[in-house]
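In what follows, a single structure is set out as structure tokens and then discussed.
Note that this is a trimmed complex: some chains were dropped, and none of the rest were shifted.
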Amino acid sequence: MTRADLAQADGTLDVFEQLESEVRSYCRSFPVVFRKAVDWTLWDTEGNEYLDFFAGAGALNYGHNNSMLKAKLIRYLIDDGISHSLDMATEAKERFLQRFKEVILTPRNLIYKVMFPGPTGTNAVEAALKIARKVTGRTNVVGFTNAFHGMTLGALAVTGNKFKRQGAGVPLHHATIMPYDGYMGAEVDTLSYFENYVKDSGSGVSLPAAVIVETLQGEGGLNMAGTGWLRGLAELCRHYGILLIIDDIQMGCGRTGSFFSFEPYGVEPDIVCLSKSIGGFGLPMALTLMKPELDVWAPGEHNGTFRGNNLAFICAAEALRYWEKTEFEQAIGEKAALLEGALQSLIIRYPQLKAEWRGKGLMQGIAFPFEGMAEAVCAAAFRRGLIMETSGTDSEVAKVMPPLTITKTALERGLHILGESVAEVANQFAAQTVPTVGTNQ
Amino acid sequence: MTRADLAQADGTLDVFEQLESEVRSYCRSFPVVFRKAVDWTLWDTEGNEYLDFFAGAGALNYGHNNSMLKAKLIRYLIDDGISHSLDMATEAKERFLQRFKEVILTPRNLIYKVMFPGPTGTNAVEAALKIARKVTGRTNVVGFTNAFHGMTLGALAVTGNKFKRQGAGVPLHHATIMPYDGYMGAEVDTLSYFENYVKDSGSGVSLPAAVIVETLQGEGGLNMAGTGWLRGLAELCRHYGILLIIDDIQMGCGRTGSFFSFEPYGVEPDIVCLSKSIGGFGLPMALTLMKPELDVWAPGEHNGTFRGNNLAFICAAEALRYWEKTEFEQAIGEKAALLEGALQSLIIRYPQLKAEWRGKGLMQGIAFPFEGMAEAVCAAAFRRGLIMETSGTDSEVAKVMPPLTITKTALERGLHILGESVAEVANQFAAQTVPTVGTNQ
């Protein structure tokens, strides 16, 4: 009997099953009712404790109820600070803008205008696409295989996941999906495909307004853009007058080790999308950054009710304190090394699983070529009190994605559980030997 | 010198002008930096006080920092309640679902499955369109002239505002815009126009999957659907197998007097979109309600990072206390009558302005046929410490939209300021006599 079956049997999720839409998803993997959380620990309503290797899909990089942020937030509420302000000017927003410039942009020699496009990642992407189309006067935008950019129709059109695309219920237009780095196998230069389509007069693909790309595909299976590839892409864009949009919604805010995931690549995107952990406390907030010369918006040309989530601004400004010094990045790097070592060891320990390491920073995982194996590992982990999710359009990667603030001790504890879980699954899958899922990386 | 000029001159908005995108809009009408707010009162950083007839564009129906909601929110934070949960099951969400059923759905004999489509109105609309298309297998959706449903490409395609549509940068497909009630003048039955297109084999418009409609167009100029018209539309939908989606994002949560704006019409939509004030405290949250037989979603077919904004769930559940008894609705009705009387008096007092009353409940306004007049009224009001905005694609309506919790005293105080503002503008516009803006209602 699975945990989900148990939950169903004992009525834990009755209210959700009766009242909430069938579209609900994560609650099926983690069939308990959560009540409370601190840093990397959650508790359900029955008092069971869980270690968090999921971090709100990247929205909780600073952990649950981070005490530094929470103190600011409660103080702001007690003082009757403005909660909701659309795009009116508020003290909280002003402070965030100043801090974002001082702590993030200026030290990195980046000059961007900041747009608050609505509180979610898909808003940030839709706004990025709009401005790219307005600036260039072109309609087509290039996305990449296995990319994930959001669920609204504009963002969905540049998303690779066919199941999500199918959900649109309409054909998706004005987008071309090109092969991501490694999509055709390690030896094939997919950029040359793309460039052929751009330069050849018979390719049938019109010059795109922009390219939108993730440096590491968090939902698409932890495929990573190589340095040469991303630099080549940036150069190709520059050469042909195509705008480069980096969707750093999941990979930004330190997930791969640096604030922006593209920093180590040495590329400077024209437009950057941020969301998830930018609000610090898991509160809805998103940004679209654009080079000043691209900021040709007319006032109100894009809007939205929840652009001014001031509780998020308060936490967002405070969270930037992590980025004032280099210790935080260093610590991520150390934990990333520890994590990689543990995962690689696991892979070596079970050669019969033909598993493959993937990722960067505190976004790493193990890809399994056997259908259902990654899900089985995550389910085994959850039974042991560890929250992990899969990645990939075929759920082929077991993903480790803890809060960046996790201690080494907690990280090791979680990795120990993961080890046990892989062992359990390895035993079960002993008989099964034929790979059935493509691993496009 | 205008207040905006002053603000520019004295550097009040320097940070915003330098760092924030040109797309910002409301901060241009209200060029001060807000700090604090309670109920229907805001204060700027210099201590000036403002009366709020805007209510966060409908997101603050229960006022700023509503003390009842705030107490619950702070308590939840102190207890380390889960803040962010994607679509995992949490105690906060469970309680909201239960309360929503008990307080809202059951007493109104409504049976809906509840979907959390992401935290904003446009998410709720995109999800509604997706499921309507999936259920019917059709692609076309009918929206109405002057409708406003959101800024992402799916929602924008059923929005009437050309300036916003133009912002898409691409042609918008899979939608047909039909004339709203009164669009062709009071005497023309626009439903017959629509029905002709549906039933005639030569109309070139394929049978739509759904119709999406607002009962009162909050952004489109306070045009209201007549009872006969909306019932006729519902009957037409039923007859031809078209799903009826009511976008109650701005008009729901009591804005027009009842929890759902469609209650007095006696129609029962297949799908309902809610957002703005559903979270109670101005926190991002949205719902897509659908009849159980329409809930054919596959798990995860639509998703989003901020579907589980538990701080909003806490406030949302608490805010439903206003709807347990009938006193709240009655009070809205009384204030609505007071408001209508005041606006009608103003219109009568200045016949030369050819103004026209519009609206319902605590969403009322005065339409002016002279270009720029409504904006001038709002600017004059702001100079007197009253926050008001315009409505309509030509900003032709001065809109009064206070928190529903406002006292009669405060409401009267604001209306007094509005009276002075109209008087000021009437004097300025004395020489100007030719109507220049169409008033399509």
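Labels for the chains are A and B, by order of writing; each one numbers its residues from 1.
By our rule, contacts are C-beta pairs under 8 Å (C-beta built on N, C-alpha and C of every residue); 3 or more make two chains touch, one makes a residue touch a chain.
Keep in mind that what you see is a predicted model, and the values were worked out from it rather than measured.
Each protein chain is a copy of one sequence, and the assembly as a whole in this entry counts 4 such copies (shown in place: 2).
Heads up, the rule we're going with is that only the chains that are shown with their structure count from here on.
If you check the complex, the residues on chain B that touch chain A are 12-13, 15-16, 19-28, 30-38, 42, 45, 56-60, 64-65, 70, 73-74, 77-91, 93-94, 97-98, 100-101, 113-116, 118-123, 126-127, 129-130, 132-134, 139, 150-155, 157, 163-164, 166-171, 173-174, 209, 249, 275-276, 281-284, 288, 290, 295-306, 309, 311.
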